[in-house]
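One protein chain omitted, others in place.
Chains: A and B, in written order; residue numbering restarts at 1 for each.
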Amino acid sequence: MSADQFLSLARLAEELGAQLVGDPQTEITGLATLQDAGPGELAFLANAQYRKYLADSRASAVLLTAQDAEGFAGNALIVADPYLTYARLSHRFDRKPRAAAGIHPSAVVAASAQVDVSASIGPGVVVEEGAVIEAGVSVGAQCFVGARSRIGAGGWLAPRVTLYHDVSIGERVVIQSGAVIGSEGFGFANQGGTWQKIAQIGGVRIGDDVEIGANTTIDRGALADTLIGNGVKLDNQIQIAHNVQIGDHTAMAACVGISGSTRIGRHCMIAGGVGMVGHIEVCDNVFVSGMTMVTRSITEPGAYSSGTAMQPAGDWKKSAARIRQLDGMAKRLQQLEKQLEQVTQASSDSSNA
Amino acid sequence: MSADQFLSLARLAEELGAQLVGDPQTEITGLATLQDAGPGELAFLANAQYRKYLADSRASAVLLTAQDAEGFAGNALIVADPYLTYARLSHRFDRKPRAAAGIHPSAVVAASAQVDVSASIGPGVVVEEGAVIEAGVSVGAQCFVGARSRIGAGGWLAPRVTLYHDVSIGERVVIQSGAVIGSEGFGFANQGGTWQKIAQIGGVRIGDDVEIGANTTIDRGALADTLIGNGVKLDNQIQIAHNVQIGDHTAMAACVGISGSTRIGRHCMIAGGVGMVGHIEVCDNVFVSGMTMVTRSITEPGAYSSGTAMQPAGDWKKSAARIRQLDGMAKRLQQLEKQLEQVTQASSDSSNA
Partner (left out) sequence: MSADQFLSLARLAEELGAQLVGDPQTEITGLATLQDAGPGELAFLANAQYRKYLADSRASAVLLTAQDAEGFAGNALIVADPYLTYARLSHRFDRKPRAAAGIHPSAVVAASAQVDVSASIGPGVVVEEGAVIEAGVSVGAQCFVGARSRIGAGGWLAPRVTLYHDVSIGERVVIQSGAVIGSEGFGFANQGGTWQKIAQIGGVRIGDDVEIGANTTIDRGALADTLIGNGVKLDNQIQIAHNVQIGDHTAMAACVGISGSTRIGRHCMIAGGVGMVGHIEVCDNVFVSGMTMVTRSITEPGAYSSGTAMQPAGDWKKSAARIRQLDGMAKRLQQLEKQLEQVTQASSDSSNA
């Protein structure tokens, strides 16, 4: 059923297993926040911070917990977790075009490639020798699928995604536009000051239910494969170097850079702009805050940070200058402690004299 | 008139409304800096720092203020603002190819798309259902224009730009190669440790006279639209997350990352590599220096910074080690102050005794 057809609150309650309070014939035509919602729109309350908008919301109905629904006069769908219910419901109102099965006549598909009949290959797509595209996959316009690469069932590639050769992608993987998977990593041997290229002969293996953001890059392995676990979510403009391993269900926000051969555990959350040096290990359940530089392995779950807090530029200049004097300050502090102890001692001696 | 035709200094003076000093028949064939200019080239002096190059410049003529022209023996065009005049004049010497109107035969344009007859659609371009491309727009080779997206009159897209569906772009907007507008933002609800995708059902709305750099990414809104104001200039490799709002005439240098739902005011200047957390507000007329991490709202105009100053690595290691001891140092300092007060007090007491 498309979002354009009549959808009653009663029907929605039934689908979601929600308790309906209010008029079952209310028509729902879209989703919005409590503040922005207008007639026909369903809103949700998932964060106590937005409770203040509930009473005045113009939404036709609101997804609420039983507790939040108390005293609410409007139409409500009562569910255990409004945010998860909203997440689930959001797909019903998604106007993202669904491509029809089949290969567009302008696509260039190698004779030895296997494309499932239920897959969609968009205009201008290039699929090379021995590639495999499984059932229900949608390959957006102008994508490139390299030799012997495989896209598992149910995958969705936005337009203009590059998969080099020997990239293996699990099921239901979503890749945004401009992402590059399997590029040749930064492998050079220094010979008397010049750099000799090392062929990158490994591939990339990506698990199921992974999401890869726009213009994110994942290098192929130097020898073994680069590995991305199941359920990993990578935001935009992330750089994953050769032979990195990322554990299942780890999420990274935009602009993160992970250097070569670093291994990250499961269920980690890496905030935006974080950098990690190569050849370290980060254990499971680690949270790294925004723009932190991770220069050593992390062996204990928990939250980690680096950097300094923002200040007005005038104050910051003073702080920055002082940081450069910090080693000297520390030594002067120690010196003062010694001197004061001597003074106190002397004073005590003279008192006792 | 193309740069290849004869252009006299007299004609240039007339076009620019400049006062000519020197030979009106001097031919101008190009633009260059004072240091690099050779015969036929027009240079400019806009920054006092470069005044030292004026006397020895081999330029055939120089754009100058009346003040800087005093005592200059060469040909000069005297204007109020040489830098602005240079900016205006630069377009005359731009060798960027201008595409002819019409749709290249290799482009794939949906029947329901509307392409103005004066627009140019390059080779390999894909335009989807219901898209609108207005008068004088140039869509470079291999671009993708998603369903129902709109490009306002006079726009210029370099090759290989992606607009997803429901992206609305104002007039005279320039977008560099590899930029992605309307990608699905990083929206997931955590359900017992795994991430459930939230469909991103908002769009992107971009104002007039905006410039978007190479490989910059702008995510579509989760529910409402992501908003980029009029006259906004975004450099390369910038990441704008879902539901960010950027005020008119704000400029951002390369590699900036703005997290979801953050609102930035008008006439701000955000230097390269800055990161901002989500859900904050930055007021008008704020300058943020390079690589600053903005972790809270900014409510006062002015300049802001974070980070530490660069040092030789040996010194830096000492500073970095001391920063980790800083809380302890602060407590020891306080302790010293107390002790010294006691000593001084005791000494004073004993003097008074």
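Simple rule for what comes next: a contact is a pair of C-beta atoms (placed from the backbone, for glycine too) under 8 Å apart; a residue touches a chain by one contact, two chains touch by 3 or more.
None of the values given here were measured: they were computed from a predicted structure.
**Student:** Looking at the full complex, which residue from A:Thr29, A:Asn230, A:Asn285 or A:Ser305 touches the chain that isn't shown here?
**Tutor:** Candidates A:Thr29, A:Asn230, A:Asn285 or A:Ser305; residue touching the omitted chain: A:Ser305.
**Student:** From the listed residues A:Glu128, A:Asp209 or A:Asp235, report the one that touches the chain absent from this view.
**Tutor:** With A:Glu128, A:Asp209 or A:Asp235 as choices, the missing chain is touched by A:Glu128.
**Student:** Of the residues B:Gly22, B:Gly40 or B:Gly272, which one touches the chain left out of the display?
**Tutor:** Going through B:Gly22, B:Gly40 or B:Gly272 one by one, B:Gly272 is the residue touching the chain not shown.
**Student:** Contact with the hidden chain only, please: which subunit A residues?
**Tutor:** Residues of subunit A in contact with the hidden chain: 106, 108, 124, 126, 128-129, 142, 144, 146-148, 160, 162, 164-166, 178, 180, 183-184, 186-189, 191, 193-201, 215, 217, 219, 223-224, 237, 239, 241, 255, 257, 259, 275, 277, 287, 289, 291-296, 302-309, 311, 315, 318-319, 322-323, 325-326, 329, 332-333, 336, 339-340, 343, 346-347, 350.
**Student:** Where does subunit B touch the missing chain, residue by residue?
**Tutor:** 30-33, 36, 81, 83-84, 86-88, 90-91, 93-97, 104, 106, 122-124, 140-142, 158-160, 174, 176-178, 209, 211, 213-215, 231, 233, 235-237, 249, 251, 253-255, 267, 272-273, 290-291, 307-314, 316-317, 320-321, 323-324, 326-327, 329-330, 333, 336-337, 340, 343-344, 347, 351
In this section, only the chains that are shown with their structure count from here on.
**Student:** Roughly how many whole angstrom separate the Cα centroids of subunit A and subunit B?
**Tutor:** Each chain's C-alpha centroid was found; their separation is 25 Å.
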